[in-house]
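Note that one protein chain of the assembly has been removed; the remaining protein chains are unaltered in position.
Up next, chain A:
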Amino acid sequence: MATATQCSSPSNAPTDDNNGLLSATVIAGLKNLGTTLTAVISKTLIANSLKLTLHPDAIIAPVPEIYATNAASAKQSEYAVVTLYAVATKHGWSSITLRQQLDALELNASAIDELTRVYEDNRKDLVLRQLQLGHNFPHITDVQWRIVCDVKSSTSDCSSGAPHFNINLGHYRQSSGERVTVVEFVCNAEELQSLVNRLKDIERHCNQVAIT
């Protein structure tokens, strides 16, 4: 996983209570919980944010009462809660660590309790959710192939008669199941054989490594 914007270093990190891992907007949003927003709304907001974080593709009924009063603060707090959980999961905080961090920010006590409890209950799901995220080379799980032969080309009116293998390596997308082509290439029988041999070499090597 690569976050391109990760540029804070210990030397220039703000000397905040939370080691500078949370931005001012996040802190302000967290401070709204239990103060600007009532305890009940805060609870609903946290639960809703978590639901939407864990199931981005699911259709979840909107909760308009969150935005009934202080909509701007609610929007800020939503962002803050999601960010807090993302950062906590990223750095592998335990629920105790999270509580310490929140305590240092001097948040509302009930909000701290709720945030910690929800985090503790859903930590596994959050970790799993975040594990799915990242840049990676595609895994190839499917191969399609056909034998092709040219009929005529721009330079020759008749077929050269040479068969080629058109090979398409790809994988299926996890969410939608649609097939994604990773690479498509053409080779003749000799090249195909050498490719297969190299792949077999890899397999043999893997076996060797595993045995020793």
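Rule of thumb we're sticking to: a residue touches a chain if its C-beta (ideal position, glycine included) is under 8 Å from a C-beta of that chain, and two chains touch if they have at least 3 such contacts; residues count from 1.
FYI, contacts and distances are computed from a predicted model.
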| item | value |
| --- | --- |
| UniProt protein name of the chain not shown, from "Superoxide dismutase", "Ribosomal RNA-processing protein 41", "Coiled-coil domain-containing protein 22 homolog" or "Ribonuclease P protein subunit p29" | "Coiled-coil domain-containing protein 22 homolog" |
| Touching residue (missing chain; options A:Thr38, A:Ser94, A:Ser110 or A:Thr141) | A:Thr141 |
| Absent-chain contact - pick from A:Ser73, A:Gln101 or A:Asn122 | A:Ser73 |
| Missing-partner contacts on chain A, residue numbers | 1-3, 5-8, 12, 14-16, 20-29, 52-53, 56, 67, 70-76, 78-79, 82-83, 86-87, 90, 129-136, 138-139, 141-142, 171-175, 177, 206-212 |
